[in-house]
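What you see is the complex with one protein chain gone and the rest in place.
Presenting chain A:
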Amino acid sequence: VQPPERPLQAEEWNRLRESFQSPHMFEEVMFNSMVKYNSPVDVAKSLLTHVANSNGDIAYNLLLKYLALCVQQGQTSEICDLYDIMKFRFKKLESGAYNLFIRGLSNSDQWRMALTLLEEVKTVTVPSRTNYECCIIAAGRHQEMKLAFGLYHEMLAKDLVPSSIVLQALFDFNRGIKDAKLQKELFDVLFYLRDNQIHPHRAFMWSIKLWFESIPGGKWKGHLTNIKESGQCPVCNHQLENSDLTEEEYNNLREKIIKDVIHGTDTFRKTSPKEFEAFQTFVEDRLPFDIVIDGLNVSHIKPRKMQCENLFDAVNCLAKENVRLLVLGRKHMLVNSSNWRKEIMKEMQNKADFFFADNISEDDAFLLYATLRSGKHCKFVTRDFLRDHKACLSDSVTRQLFHKWQRGHQIAFSCSVEGRSIHFLPALCYDVVVQTSGNTWHIPYRDTLEDKNSYRIPRKWLCIQQK
């Protein structure tokens, strides 16, 4: 339905309503289309008047839709009126109405009322992320930074995850302000990005850069750059942090992997106790390895080639002097078949250690265990992102540890289209997180908003140094 362009008289509405196929839904449908086409408020008002005069009352959902229209057009006085009416008519409001009120009022000069509404929501339920964000942005826009940060901390305390929009807004609103306390708050936001391994997108990165450069007397200067493979920043020659875990974190991670990934709710789901024990003694006997290879994953790299040849190429590529390799596979690889030739398997077994799991066991879990058991220098080779294993970990702290460890220890590979050789992408020797050394900051950023895949590591950096 196309809403009319001008306010209508009662009988005109009546005529419209009668021509509509299901008259009892007419008002609802009409209001929906008004919101969709962003009709003038006066048209909506005339319909409301018509409804009020013919029914003596207006249903809650119609008021809600009218409210949505007002919020969409920023009609502040109407929103305030509506609040009074709805509060008068209905003792309690529900979250949908509060969301609209807060959004509408926070964009206007009545923004303090949004704060009182936020308090009202708190008596009923936990406010949503957007509730908080609207209020924070409103407070920030009016330079009430203390209030904004207060709300921000309250939100974090309630386990709500702030979106990058609000974080970016905090940097924008503080541009050019000289206040040590606020500066510290913003540094804390950067540490929040670091702790949660969030990579800002390009626009957010610009806000951070501009904020740094605007600090009065701070003498900060930002540059966009790419970090060298060695982990050195070409602008300030600062060496980035490496991705090694501490001894404690390392042991923690290993134990959690054994507990959550390998055993989980039932050891029999991924392996069996007997097999796992056999594997443990196998690993202990031959420690330490330098590279652990997921044999089956590697063997599928070129679909046209025989699987064992693929694996053979990979092993040859990685086998250098004094490098100890462990290849994990399944028992079916030992049975002579068109894909797995016995001779080639024999030859490979001279160059690397092999462990064959049962055909219905999960070899990835063994891969993780063997790599972690061998020590910090040990890397592993697979194209798998290991997301399912990460998901098995019970708490987010360990998950992030795992992610960090994975960034530093996974060797990914690809095969060039024409060439015969397999191309290995070495694991990064530096850690891709927001980091600081006091007078420098290094912030990795994504090029676009959409590129949200957490397993894809950004390669672009913002280098900020103090002169």
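Definition applied: contacts are C-beta pairs under 8 Å (C-beta built on N, C-alpha and C of every residue); 3 or more make two chains touch, one makes a residue touch a chain; residues count from 1.
The working rule: contacts and distances are computed from a predicted model.
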Protein name, per the UniProt record, of whichever chain is missing from view ("Ubiquitin-like domain-containing protein", "Origin of replication complex subunit 5 isoform A", "tRNA methyltransferase 10 homolog C" or "Probable electron transfer flavoprotein subunit alpha"): "tRNA methyltransferase 10 homolog C"
Which residue of A:56, A:216 or A:438 touches the chain not shown here: A:56
Among A:94, A:195, A:255 or A:395, the residue in touch with the chain that has been omitted: A:94
Touching residues on chain A - with respect to the absent chain: 5-11, 28, 42, 45-46, 48-49, 51-53, 56-61, 64, 77, 81, 84-85, 88-94, 96-97, 124-126, 128, 265-270, 272, 339, 359-360
